[in-house]
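Starting off with a structure, shown below.
Note that this complex is displayed minus one protein chain, with the remaining chains in position.
And then chain A:
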């Protein structure tokens, strides 16, 4: 009996109770921080950058490019029916004159059509120029960063393969034209030479780029002229178009040939590997730019108060001018939504979201790229 009579003390219960609470606290401290916050993907508004290339709308761009190629081909076929070989010597001079004359005339007459076309072309040219610039920048950086990221390279490889396939299809179509093929072969040989010496290639590429741009401008003007003026002009333009097309095709074929040669010979293979690396680096720079775009977009989305009662289908495009420090110099509406209150809210959102301090962390090349860019605003489904 005596053993039952000892009283129950408070020491053990206290210990147990405190231990229990400590356990609860420790569990709450340990488990809660490790829990991942839910991704806040359902953004109320979608403001997308339209001026610069992003990783997400590459597929879209590819489609656009394909559509453009088809259109160009149709144009070319129509022109080819009428086309005869025009004198090549006169061409450059006539183009230069026509370009100046037509630029003034056309701007007044076909304002809408021209604007649309010009914008498209400018966007294209800008994208190409920017890609070129990024590539050059990346090559400089390549010497510092020896290690290329394998993952990104693989992705790049895939993308290129897809591109290659597309190009092959286009090439199949184009191969029917004998003239084009002949020129292609010539160019392919030139390319092979060019790849042998990389330094020369860079310079010539730059020159070619400049020339291509000049030619494209001239060609554009010429085409516009052709619609109004004499048939001879149109013929020349068609011829020009054909030549440009052929050149592009030649380039594609050249690349293809180079790749085939690389498989055959190991020294060319190393050259191609170097090129791939440089493209991978260019892509890295592009991704840094993308992250900045996302930052800007998020900041603006946060600050955007959509005016009550605005229709849901509105869309406005805004051009931003930034200082290298990320401060906003000016914002103006490029294409209005038609609703004044909506446009004002968009400008206010950008002003409220500025300055974009993340600009400072960008590499200088990307900074200059973002000095001026466009933002497109449209409210999402959710209000």
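Throughout what follows, a contact is a pair of C-beta atoms (placed from the backbone, for glycine too) under 8 Å apart; a residue touches a chain by one contact, two chains touch by 3 or more; residues count from 1.
Going forward, contacts and distances are computed from a predicted model.
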Omitted chain (choose from "Peptide ABC transporter ATP-binding protein", "Succinate dehydrogenase iron-sulfur subunit", "ANTAR domain-containing protein" or "Tol-Pal system protein TolQ") - UniProt protein name: "Tol-Pal system protein TolQ"
Absent-chain contact - pick from A:20, A:74 or A:260: A:20
Hidden partner chain, residues of chain A it touches: 1-2, 4-5, 8, 10, 12-14, 16-18, 20-21, 24, 28-29, 32-33, 37
